[in-house]
Every structure is written in C-alpha cells, then in structure tokens.
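Showing subunit A:
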Amino acid sequence: MFPWLTALIAWPLVGAALVGLSALGLSRTGPASAGVGLARPIALLFSLVEVGLLVGAFIAFDTGAAAEHQLAETYRWIPQIGTSYAVGVDGVGLLLVALSVVLVPLVLLAAWTEQGRDEVRLRRFVGLVLLLQAFMVAVFCARDVFLFYVLFEAMLIPAYFLIGGFGQGAGRRKAAVKFLMFSLGGGLIMLAAVVSLYFLGIAAGIDRSQVFLVDELAAVDLGTTAERLMFVGFFIAFAIKAPMVPVHSWLPDVAGNATPGTSTLLICVLDKVGTFGMLTLCLPLFPEASRWAAPLVIALAVISVLYGAIMAIMQTDLLRLVGWTSVSHFGFIILGIFTFTPLGTAGSSFMMLNHGLATGALFLVAGFLVSRHPEKSQKIADYSGLRSVTPVLAGTFLVAGLATLSLPGLATFVSEIMVLVGAFGGSPAGSAGWAVAAVPGVVLAAVYVLLTYQKIFTGAPAAGLEALPDLRLRERVVAAPLVVGLLVLGLVPGLALTYVDAPAEQSVALTSVDEPADDAAQTGSDN
Partner candidate 1 sequence: MNDVIGLAPWLVGFPLIGAAILLLGGKATDRWGHWLGVLASAASAVIGFILMFRMIGTPAEERSIDHHLWTWLSAGGLDVDLGLRLDPLSLTFVMLVTFVGTLIHVYSVAYMDHDPHRRRFFGYLNLFVAAMLTLVLADSYLLLFVGWEGVGLASYLLIGFWDTGRPSARENAVAAKKAFVMNRIGDMGLIAAMALLFAGTGALDFGTTLSDDAVGSLSEATATAIGLCLLLAACGKSAQFPLQAWLGDAMAGPTPVSALIHAATMVTAGVYLMVRSGPILEAAPTAQLVVVIVGAVTLLFGAVVGTAKDDIKKALAASTMSQIGYMMLAAGLGPAGYAFAIFHLLTHGFFKAGLFLGAGSVMHAMGDQTDMRRFGGLSRFLPITWITMGLGWLAILGIPPFSGFWSKDGIIEAAFMPVEGQPWRAWVFGSVAVLGAAITAFYMTRLFFMTFGGRRPRWTENQHPHESSPLMWWPLVFLGVGSAALGAVLGIGGTFVTWLEPVVGHAEHHEPVLPVPVIITTTLVVVVLGALLAFRMYAVALVPEEAPRGSVLTRAARRDLYQDTANETLVLKPAHGVARLVQVGDRDVVDRGWSVLPQAVSWFGAVFRKAQSGYVRSYAAGMAGGVLVIAVVVWLVVGLGGAQ
Partner candidate 2 sequence: MDITNYVVLAAVLFAIGATTVLLRRNAIVVFMGVELMLNATNLAFVTFARLHGDLTGQVLAFFVMVVAAAEVVVGLAIIVTIFRTRRSASVDDVNLLKG
C-alpha cells in the first residue's frame, strides 16, 4: 500500500529544504542567485501537490472504520528509547491533516506580496511555512507518544521564526518569545510525563523497544495516582497550546504581532494539537484521570468561552481581537471533549475543523484589510465606512465574521450546537449547568463580530481611506475556498461528520465507567 501519510509528511519537507536552504545561501548583499522570484510559485506548487496527496489519502481511507487508525505505518525509530515512527489517522486526525494541508496554499497565496520583493525573506518565509506544514501534518498522524512529543515541540521552532521574523507588529519578537516560552514550558512539563510513561509502560510489560506506541500504552492501567499526575502533565501542555484561560496570555500577543498568515497556521491549525492531544492522548491514555479532572476542565473551558469573548469585545486591535475569539472557541472545543458525550465529542472534533476554516478566513481577510491601510494600522478605530469603498472585502469579512459567530447554515453552527447540546447531557457533574453558562457566549460572539463590522465598515469612510482598492482576484481566490467550505459543511455536515462520529463514540466509550468490567466483577462474585 502506498504510504500516504509518510508522503504527506515528507513532501513539504522536500519543498522546505529546496526553498528554505536556498534562502540561507542568499544574503542581501550577496549576488543575485539563480531562481530569483521562483520561491513562491515553487512553494505553492508543493502545497498544491500536497493537496493532491491528501485527496489520495482520503480515497484510501475507509470511512466505514473511521474510529480505527488507518493508513498506518510503523517502523522502529529509536528502539533504545522505545519510540517508533508510527503514523496513522482516524477520522479526526485525517480531518486535521486536511486542515493543515488545505490552509497552507491559501496562506501562501494570501501572503504573496506580504514580504515585498525581498527574496531572502520570501524564501525563508515560504520555507518555514512548508516546514511547519510537515510538522503539523506529522503531529496529527503520530501514533507514538514520543514521536508526538518530538513533533509537538519541534513545530514550535518554525512557528517561532514565523512570528518573530515576519510579523508586522513592533512587539513581534517579544510575542515570539512569549509563545515559545509558554509552549516549551508546557511541553517540558509534558516531557516529564512522557518520561514517566516510559517507565510505567515498561513496568507494565510492554516491549521496551516500542513502549511509546499509543495503542500499547492505552491498554495499560497505570494506577490512579500515576495516571492523574501524568494527565496533569499532558493536559497543561495541551491547555497552553489550546489556549485555555488562564494560560492563554501568549495568544493575543501573537495574534496581534504575527502576520495574518502565520496566525492562521498557528491558531487555526497548530493550536489544534492541544485539543487533538486531549482527545487522542489524554482520554485514551488516562481515562480515569480524565473523568477525575473533567469538572475542573469543563469549568475552565466555559470560563474561556466567556472570557475570550469579553476580551474580544474590549479589544482595539483587529488582529488581537480575532485571537481572543479563538480563546472563546477553543473553550467550546474543550467543553465538548470533556463532557464525554458522543454528540459533544463529535461536535468538538468537527469544530476543530470549522474553527480552522472560519477563523482562518477571518484572519486572512483582516490581513487583507490591514494591508490596505496606508500605515498598515491594526487599530479598529483607524477604519470607518469601508463598506462603500470596498464592498467585496466588507462582504467577505462579514461572512467570515458570521462564521465566527456560528451563524446557522454555516459549518461552525453545526459544531457549536453539537457541543452545546451534547455538553448539556454530559456525564461529569455539573455539565448541564456549565453548558448553559456557555450559551451566553453566542451573544457575546454576535457583539464582537458585529461591533467590529460596525466600526470598520459602516458610517462615513475615514479620511485617507476613501480610495482603497477592493479585494483583488488573488485575495478572492484565497477567501473563496474557505467560505465555500464553511457553507458546504454547514449544509452537508455529514461530509465531515462521517469521519468524526465513530472516533467520538469510541473515545466516549473509553471514558465511560467500565461497565463490562463491573459486570465481570459481578459475575465473578456470583460464581
């Protein structure tokens, strides 16, 4: 069988090597080397071929067994440490792989002119984007805890350079450092848990050379205390990534200072690793601990929902605002995961995809807007009345905004309602109450989206902005797939839900109290 996943991982790496390494050879003062101007087309080509590979993977994937990890490949990698190169995706993983594959060409296209004519910057930028893509695809495929961890941390590096090196805000370096410190801080805490898993896995009798395989570890009962400690280790890392209140502080800074393209990749795809990790690592590996922690997690998730939305309303910087909305949305995703209902979990899985599309669209369109401002201002107050000046931009922004506020008919609505309705019937204590408490989030979402739209696009056009150009063809090409995707998935969510439903059922089954075991105990006592 063709190794689709490995191909999906390796192909962008090839592209990154090709483009990125050539960028190192160029220095600004150096002579112009061959292939000037080709960096963007080549990268775009690579990312489009990657989309082709993705199609292949989708065809090879059996939706009938979406809960199983398919397209699997397992090779020994570092047997001394017990880690393998084990990849495989279930439906959720495949969708997230798809998200990372689909967004990259759009981001490349959106950033087409962003770096100006500086060939060095261009090559580095596209090289880093492709590198990040390879890591992101890989992390969603990883079926080995160690491999997952390695990728989890390694992808921070291209992300870090993308934030710090190419952002538009003055504070981008600080933001990059903040991002990396938060992420690494969480990651290293997770490392401690990974180390522990190594010993516990061996102690449980797993072959030492493959001790990190998720499938093996999931079958091990770690013991209550150890399991809880390790859950905490993993969860903190994921919560920082997700980002969840109160460890979200890095996100607004990043959103406000990175380029919109970077933010898109970072917040819409990379951060999904957090929730993806909760779903595919925390729950299967630490089911008991997940149940134990669920009430607190749910509470924090709902606080994130409201907190993020309120902060978004209070923002004066457009891109920061979009960042804050994500805090709110990630709250919903986590809420869905930790209320342990098939509906909520499936909704969360679906929402991971939708949030990527919707927030990605919002980031990119906001980026288009900012790029038009003579001073590249991100201050909402610097804009006004632009609907009459740039109607298409306004319309696209509004659609993206409506997707963000989960307007029914768009995919985001389906997932949000699934989460809320599912969470209401959640098994952890107080789920229903917290679910109800999260509902005002939808009102706050309407406020932050429409308030922003009102300030930027309505009223009299601001001085100096009366002649801004409307969306160009390239920019429309960027926005169109996202909008269409949101619409189609909103009307026919089944296209995606077939991939997430079975995994959701399965992960809920994992965390439900083991009834078969109880039965066995009873029959045992009867005997």
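By our rule, contacts are C-beta pairs under 8 Å (C-beta built on N, C-alpha and C of every residue); 3 or more make two chains touch, one makes a residue touch a chain; residues count from 1.
How were these picked? Simply put, all candidates are chains of the complex that A comes from, given by their letters.
None of the values given here were measured: they were computed from a predicted structure.
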item	value
Candidate touching subunit A in this complex, from 1 or 2	1
Candidate 1 partner contacts - residues on subunit A that touch it in the complex	181-182, 245-246, 248-249, 307, 310-311, 313-314, 341-347, 350, 385, 387-388, 392, 395, 402, 407-409, 413-414, 417-418, 420-425, 432, 435-436, 439-440, 442-443, 446-447, 450-451, 453-454, 457-461, 491-494, 497, 500-501, 504-505
